[in-house]
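All protein chains but one are shown at their positions in the complex.
Going in written order, the chains are labelled A and B, and every chain counts its residues from 1.
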Amino acid sequence: MLKELLYIVLVGVFANNYVLQQTTGICPFLGVSKKIDQASGMGIAVTFVMLVATAVTYPIQKHVLEAFNLEYLQTIVFILVIAALVQFVEIVLKKFIPALYKSLGVYLPLITTNCAVLGIAIDNLSYEYVTNYGTALLSSLGVGLGFLFAMVLFAGVRSRIENCPSPKAIQGLPITLIAASIVSLAFYGFAGVIDGMLGMA
Amino acid sequence: MEIITALIVLAVIALVCAVVLTIAATFFAVKENEKVVAVRDCLPGANCGACGYSGCDGYAKALGEGECDNPSLCIPGGADVAAQLGEIMGLAAGDVEAKVAYVACNGHCKPEDRKYVYDGIQSCKAAKLNYSGDTACTYACLGYGDCVAVCPKDAIHISKENGVAEVDPVKCIGCSLCAKTCPNGVIHMLGESARVVVKCSSHDKGAVTRKACDNGCIGCMKCQKTCPQGAIKVENNLAVIDYDKCTGCGACHEVCPVKCIHLENFVCGTHF
Partner (left out) sequence: MNKNSKLWIVLKGIIAENPVLVLVLGTCPVLAVSTSIVSAISMGIAATLVLICSNTLISLLRKIIPDTVRIPCYIVVIAGFVTIIQMLLQAFLPDIYTLLGTWLSLIVVNCIILGRAEMYARKNGPLDSALDGLGMGIGFLVALLAMAAIREILGTGAINLTALGMESITIPVLSEYNIPLLTSAPGGFLVYGILIAVVNMIGPKKGAEKRKNFSCEGCPSASICGRVSCSENAELVSASENNTLVENKTEKEEA
């Protein structure tokens, strides 16, 4: 049992990395990865919102939409709930943990339109290993940590690119994307590793 | 019928969200000091720290909560912001002299006189760690652009002609970030009305300066003797101008044998 839970988290972090394998959440990945502290701030905020979003959308899907045969309202309901949730988290953080709000506050409004968050809320409903509420939360946690990991890793890579001279045409975004390609290639190697490691293959 | 259930479900979900948010907004509302908010809105938001506080939020808090009673600390905002802040807080706004960054280095270190070939990380701080940098003069602008990186207004650039940082005084907002970053302390903050500047930072003796640079201040005292106001003094082998006394007559500029005293007009950005 524990093995399966570990599997869900590890797959989210490595093999099924949402940024580098599924290419979701690219905007913040490219935009906020210039400095390592901002990258980790954004990563933590996204992980948190993913977790809370799944905590709310999963029961809504199971107990409201499926109960009334309204699966087609999924997109509109999920985005509505996530937008409201992000706002709610912002208000609560501001009141109770102002220090955390100061460091994460800037990123929270941007997360509403982060496709990784909506993506995991929807994808969770189709993954085979997501069987109940607990595994859905765990899967979101794994994917969120994967996002954080990719952001921090790439921030490190980027700080090295900045110090290297490169041809004029590929300066800026192109070289960043090419670097992302190489980092993504590294993650490509994780496919199958998790299954083999935990003997799940 | 199905349409109606869909409508009801969607409406209920939206209503729940709205109610929760409204409740949260009223019950968890953070009471912010109105004055702090008003002050914060007036500040330019560059978070440069020229006021001496940790960014605009810090200054707004200090001012709004009465820890600080000087509304004229914001240099980028200038007199306008000071007047607005004074009005909000009911304090008299003092004069804010707009400031400009100025690079006190002529940059005439000859390239062939570089002490060694520096091939490390392209940053002044890193270069400085290697035997005080690769420039022949240890007081010179290193030219790796740490100041360019911190400038919030894109007002400072490394000149292509001599590899030395150059400030565009029209764009410069006087936040002093570059001056704080420069590891050699070559960048000085001057009042916008300053008309005469010494474009050298070398405290070396004349002969040593001469060897490294054609235009470095050699401490010959000619300017000190010439100045009708007694506003310029050579201290520690470098001419220093007292801007309270300087009238901008330009006599020192005329006599300087190495031409390291320049006449500037920061307001419109011209120089001679």
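Going forward, contacts are C-beta pairs under 8 Å (C-beta built on N, C-alpha and C of every residue); 3 or more make two chains touch, one makes a residue touch a chain.
These numbers come from a predicted model, not from an experiment.
Asker: Of A:Gln38, A:Gln61 or A:Ser140, which one is in contact with the hidden chain?
Answerer: Touches the omitted chain: A:Gln38.
Asker: Where the complex has a chain not shown, which of B:Val30, B:Ala92 or B:Val170 is the residue touching it?
Answerer: Within the whole complex, the residue contacting the unshown chain is B:Val170.
Asker: Where the complex has a chain not shown, which of B:Asn47, B:Thr138, B:Ser193 or B:Gln224 is the residue touching it?
Answerer: B:Asn47
Asker: Using the touch rule from the top, list residues of chain A that touch the missing partner.
Answerer: 20-28, 30-32, 34, 38, 72-76, 78-80, 83-84, 106, 110, 112-115, 118-119, 122-123, 169-170, 172-178, 180-182, 184-185, 187-188
Rule of thumb we're sticking to: only the chains that are shown with their structure count from here on.
Asker: Between chain A and chain B, what is the separation of their C-alpha centroids in Å?
Answerer: Result: the chain centres lie 39 Å from each other.
Asker: Help me check something: in the complex, which residues belonging to chain A touch chain B?
Answerer: 60, 64-65, 68-70, 73, 76-77, 80-81, 84, 87-88, 91-92, 94-96, 98, 163
Asker: Where on chain B is chain A touching in the complex?
Answerer: 2, 5-6, 9-10, 13-14, 17-18, 20-21, 24-25, 28-30, 121-123
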